[in-house]
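Take a look at the structure set out below.
Note that one protein chain of the assembly has been removed; the remaining protein chains are unaltered in position.
Our next item is chain A:
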Amino acid sequence: MSATENQMTGAEIVLQALRDNGVQHIFGYPGGAVLPIYDEIFQQEDIQHILVRHEQGAGHAAEGYARSTGKVGVMLVTSGPGATNAVTPLQDALMDSIPLVCLTGQVPTSLIGSDAFQECDTVGITRPCTKHNWLVKDVNDLARVIHEAFRVAQSGRPGPVVVDIPKDIQFATGTYVAPSATSTRHAYEPKVQGDLARIKEAVELMQGARRPVIYSGGGVVNSGPEASHLLRELVELTGFPITSTLMGLGAYPASGKSWLGMLGMHGTYEANMAMHDCDVMVCIGARFDDRITGRLNAFSPNSKKIHIDIDPSSINKNVRVDIPILGDVGRVLEDMVRLWRATSKQAGKEHLADWWTSIARWRARNSLAYKPHDDVIMPQYAIQRLYELAKHRDTYITTEVGQHQMWAAQFFGFEQPNRWMTSGGLGTMGYGLPAALGVQIAHPDALVIDIAGDASIQMCIQEMSAAIQHDAPIKIFILNNQYMGMVRQWQQLLHGNRLSNSYTEAMPDFVKLAEAYGAVGLRCEKPGDLDGAIEEMISVKKPVIFDCRVANLANCFPMIPSGKAHNEMLLPDEATDEVVANAIDAKGRQLV
């Protein structure tokens, strides 16, 4: 390329840089400070722009896109309110380690600091909610910065980045450099290869284990399909039981024989008891979150702990571990599997027989049990039916946040990674609908279902309009119990059943709402009608809002109550809705 060919306007550089980083779709919303970029988008066809209805929707859609493909999600928003509306998905992506590049417009450089129209300190506001961010003040830096942004977003522990581009930079002419011609940054070199001596030490510890457990997380999914494959191989080789965090579901198949179910606050009894009683814990790409550990000083008191993570700050943050292994999960598992094969003399797994017997005993408690009903749809039953009718299809699930999210995690079996998109760390209500849009854009022929609650769904409902516009036939499956169910559950447990503001008195008619958007609305109120209605939802080739009326007062169990340990779970058979409500109500009166 000659020097003149390399000369482009800032807006052209943005599009060229996106193209060169393999971008095919961007999610965005136009505004004054990004109009030059939108003008370039208009004049090309390589990159498809998905117009959303709110910048938060753009962010979550990009997250869903990223999580379901393993690629970087890209969003484009204007200055000021465009950027501030992007803050929630940026923090969401930061906490769940989702690679996201957010391009924001900014007022012209000469106006920065003058409180100009739609000005905000975007890099200042987004500094704590991004992995890194840049304000580009010279058009000749623009290409390099965008390439660097993509590299930072997807390498190491993935995360969101922001590139703030003033409007005059978008108009100015400068030199374009290709990603290959851009020198990498000296300071930022994440360590991916694990320390072999440590891995050897870990394998020796694992070989001596009598009560081992593997606790895997979202890091396995982030590391790529090969990591999930290696995880399955490791489980097969070792015969160890495996549990996973909310973010890690699907890395090991739910139908696998070593699967204990999810762990943590609403995890299964067998998973949490195994964590508590184990002698060796192998944590793979998870971060000992407070929803996982329960009371820290009672967390798995008698185990040696191995922790594989790419982020040094995740190691020894909440829980002290005995063998930390810093590196990419996939790379470390590769070494681990190889060393296990080379050194393991034990062909059989008899030494784990007692441990599996204990697990079978815990499993027999049937901690996910619920009382089925003939005339009211139990929310758990709704998820089970949805799973049965969707499992043989090419299905992707997103969720909002609350009870429905936990029931989805408990009752929908995930067989593959990248099929489960949920807001784990930040717990963002409103995530699921736009995330489903993003997933559907990436996988146009797949069945994409947002399992939602009646409260959460209203937080980003406007994206139904975007789904219609872009022919994205997403299915919104609302477990409608008329409450903010998880808020109500906590109020019942902790606040004497005083249900302050957790009942939605003016619920929209979701069927009519769907129709208003040009989507299909379905309602189901009887268990007997559920299968037919779900099948109808799946067969419709348009976006659907499914208003599934479920038992209003069902609560999510099992549960580790606050301040309790893994072996102090509240199980459903001893904590029926009535018992809990009454017991806590009496206690609550004393506490007042």
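Here, a contact is a pair of C-beta atoms (placed from the backbone, for glycine too) under 8 Å apart; a residue touches a chain by one contact, two chains touch by 3 or more; residues count from 1.
To be clear about the criterion, contacts and distances are computed from a predicted model.
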Task: Hidden subunit of the complex - UniProt protein name among "Cytochrome bo(3) ubiquinol oxidase subunit 4", "ABC-type proline/glycine betaine transport system, permease component", "Cell division ATP-binding protein FtsE" or "Acetolactate synthase small subunit" - done: "Acetolactate synthase small subunit"
Open item on the list: Among A:313, A:357 or A:539, which one touches the chain that has been omitted from the display?
Closed with: A:313
- [ ] With the full complex in mind, choose from A:25, A:131 or A:488 the residue touching the hidden chain.
- [x] A:131
Task: Candidates A:306, A:436 or A:569 - the one touching the absent chain - done: A:569
Open item on the list: Need a quick check: the contact residues on chain A for the chain that isn't drawn.
Closed with: 123-124, 127-128, 131-133, 135, 152, 185-188, 290, 293-297, 311-313, 315-317, 320, 490, 493-494, 561-564, 568-571, 574-575, 579, 583-584, 587
